[in-house]
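Below: the structure, in structure tokens.
Apart from one protein chain that is not included, each protein chain of the complex appears where it belongs.
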């Protein structure tokens, strides 16, 4: 079931990459590339930083095929999908919750200290979107003060996992709870329009 | 002979990086850096992803010296070179053909499955130009619908090599034929103005 959820998340990430490429009028190569890099780029960065090479994104065929399928769907159905962006955000949030937990567990497994594991652990969830925006020459959505909280729930979930691990209290069920909490937190942030603060300015 | 062709390709890639830097009014450091990253960046990305570190780009001196020589030529002769861009495209196409084959063989050698090997295999050929455009803040030429096919011939050649490998039918001579076919395909695309499609829009 975790694997099915993982592929669903990758599909949603890929869709956001493909739709961005179409908005920027990239050709089919650009659409496929941006879909793949948005879905897999963050995880590849984490794996390369951990020395886990070649990354599973390259050795397990479904990790590459799912984003390519997402790109193909977007290629034909992008105008319908643009009307479904709110729905896509739900799947994206599921990916966010899942990947920040699995990402942190993998980093802890490689011996990283809690804060570093959380920082690297959110990369599979948030790094792909950052690469997407840099390549498409957009201000990173991750950092824009007018977008709803994205990294904040992921970091909170990652820190929760890291602290539990440090206290030898980590269990897979706790990971599932953390992923669900991140998912709910993110959806609530979208609904309630919660945003991260800008730099502090004297009143 | 392959090595000579390789260095010729790197020289052409470096030239495209250096000329871009000059067009963007970068200083001599930017010209040298963009020449080197355009020539070597894609191969370094592939090697790091495969865990082949430090990459040959850093351990074999000629891989660094050739792009720096390209930068030096561009530094002095850029206005003449701007008139030779069509000629440079021929050398660039030679590099494209050669690197997508050698890149894919290396990825297959590291145990990657065919599609992933092809995807990573075109990185040495196409990744440097992408890095060049991101750093120079240009829309990536690789993805622009008004540029002639570049990634498409490379991916076709890489897939050919990967499939032959999978069927245990790969021979160096087949690699040479694939590289030559990519080279010819790319030149034909330039001559005939073939382009990759944009996202599909209902008439």
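We just call them A and B in the order they show up, numbering each chain from 1.
Rule of thumb we're sticking to: a contact is a pair of C-beta atoms (placed from the backbone, for glycine too) under 8 Å apart; a residue touches a chain by one contact, two chains touch by 3 or more.
For clarity, every value in this text was computed on a predicted model and none was experimentally measured.
Among A:4, A:167 or A:199, only A:199 touches the chain that is left out of the view. Per the touch definition above, the residue from B:21, B:142 or B:179 contacting the chain not shown is B:21. Among A:5, A:77, A:116 or A:188, only A:116 touches the chain that is left out of the view. Of B:134, B:179 or B:199, it is B:134 that touches the chain left out of the display. Seen from chain B, the chain kept out of the figure touches residues 21-22, 24-31, 33-34, 36, 44, 48, 51, 53-55, 57-59, 61, 64-65, 74-76, 78-79, 134-135, 137. Within the complete assembly, residues 48-51, 107, 110-113, 115-116, 119-120, 130, 134, 137, 139-140, 142-145, 151-152, 195-202 of chain A touch the chain that is not shown.
Here is the rule we use: only the chains that are shown with their structure count from here on.
Centres computed as Cα averages put chain A at a distance of 29 Å from chain B.
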